[in-house]
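Below is one structure. I have some questions about it.
Complex shown without one protein chain; remaining protein chains in place.
On to chain A.
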Amino acid sequence: MFFFYTVVLPPVLLDSTVNVKHLFIVLIGCILKVQPPKPLAKDRKEWADLEPVPQDDGPNPVVKIAYSEKFSDVYDYFRALLKNDERSDRAFALTAEAIELNAANYTVWHYRRVLLQALSKDLREEMRYITAIIEEQPKNYQVWHHRRMVVEWLNDPSEELEFIADILSQDAKNYHAWQHRQWVIQEYKLWDNELKFVENLLEDDVRNNSAWNQRHFVISHTTGFSDPAIVEREIQYCLSQIRKAPHNESAWNYLKGMLQDRGLSSPPGLLERVLELKETHCSPYLLAFLFDCYEDALENSNQKENVGEEERKDILRKALEICDLLANEKDTIRKEYWLFLGRSLENKSGSRGPSDKPPEPSDPASGQQEMS
């Protein structure tokens, strides 16, 4: 601002063509950006008593980074502070400069936390600081961990859900954000509105797998998936999303993931509902789900006596048909996998009828193959 008053303002005032609007624009510009560059630490008198410590890379360095003058300057002084274990306000201020230059330097973050406690710094202010840093660099491990520490020290999660929601509004799948969110919710028992939050995200993007995961997280930690009414509600939710976007893998994975422990054949009428969907909303995911239903039915039929040999053979035939269809036509990128599953199922359950030959392994010859 000194720059504004002594360098910018006088010529502007002397110029009769300049009006108030121009002045205003220049003033804002000066506040925001047009500051003279901050002098290096080595040129600032508050650091005069400290001898900077250059980095010890040795005589023949490897992976040597061409640091800017600013970077070397700040870190040479940081190393000096670290060496002396100096616990002062100037050290605290320098950690912010070091972080700005490399927010992934976990040693600096650790030191900043030591100083926060040693100097009894204002943690509310630290929350404001870390909020700004995360907004700038939301995909960094250290910033989120630091925020977690401050929240723990304050024992105050009251800003968290809203803050994380803001970060997720910019990138709805940010892994760190979701990790922090789950920690906050679990630690402070903030479950109440989370299912609604998830549903809103799924409204925005039904393919957001992180949101589907959060759905599973919330339900498994609250009502659980044992209650048949909950399961039915979730099945209906999945099928309704599938009807809207049949090629959304997340919805199919959720359906299976929710049911797999209790068995896919356990919800009554599910197989029929999926077979119905097959006519109008088919996808490789639907077919895979059908396969899983049949496989599950075969596994359970071992325990049930009312499933006859004919029925077993029929289920096996249908399952193997789906494997072939997926391997050769509908999901060929996973051909090796579907062929393996088919062989494996066949081996476990007994062979096909005499009219069908078992499929050959995909590659008849051994040795080297050249493709171009």
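A few comments on the model shown:
The working rule: a residue touches a chain if its C-beta (ideal position, glycine included) is under 8 Å from a C-beta of that chain, and two chains touch if they have at least 3 such contacts; residues count from 1.
What we mean here is this: contacts and distances are computed from a predicted model.
In the listed set "Protein farnesyltransferase subunit beta", "SKP1-like protein 18", "Armadillo repeat-containing protein 8" or "NEDD8-activating enzyme E1 catalytic subunit", the entry agreeing with the UniProt name of the missing subunit chain is "Protein farnesyltransferase subunit beta". Remark: the omitted chain is touched by one listed residue; of A:Ala48, A:Ala245 or A:Leu275 this is A:Ala245. Only one of the listed residues, A:Leu123, A:Val198, A:Leu239 or A:Met258, touches the absent chain: A:Met258. The chain omitted from view is touched by exactly one of A:Tyr129, A:Trp178, A:Phe197 or A:Tyr294, namely A:Trp178.
Taking the whole complex into account, chain A touches the unshown chain at residues 53, 55-58, 60-68, 71, 75, 79, 82, 101-107, 110, 113, 141, 144-145, 148, 172-173, 175, 178-179, 182, 186, 204-210, 213, 216-217, 244-250, 253-254, 257-258, 260, 283, 331-337, 339-340, 343-344, 347, 361-363, 365-372.
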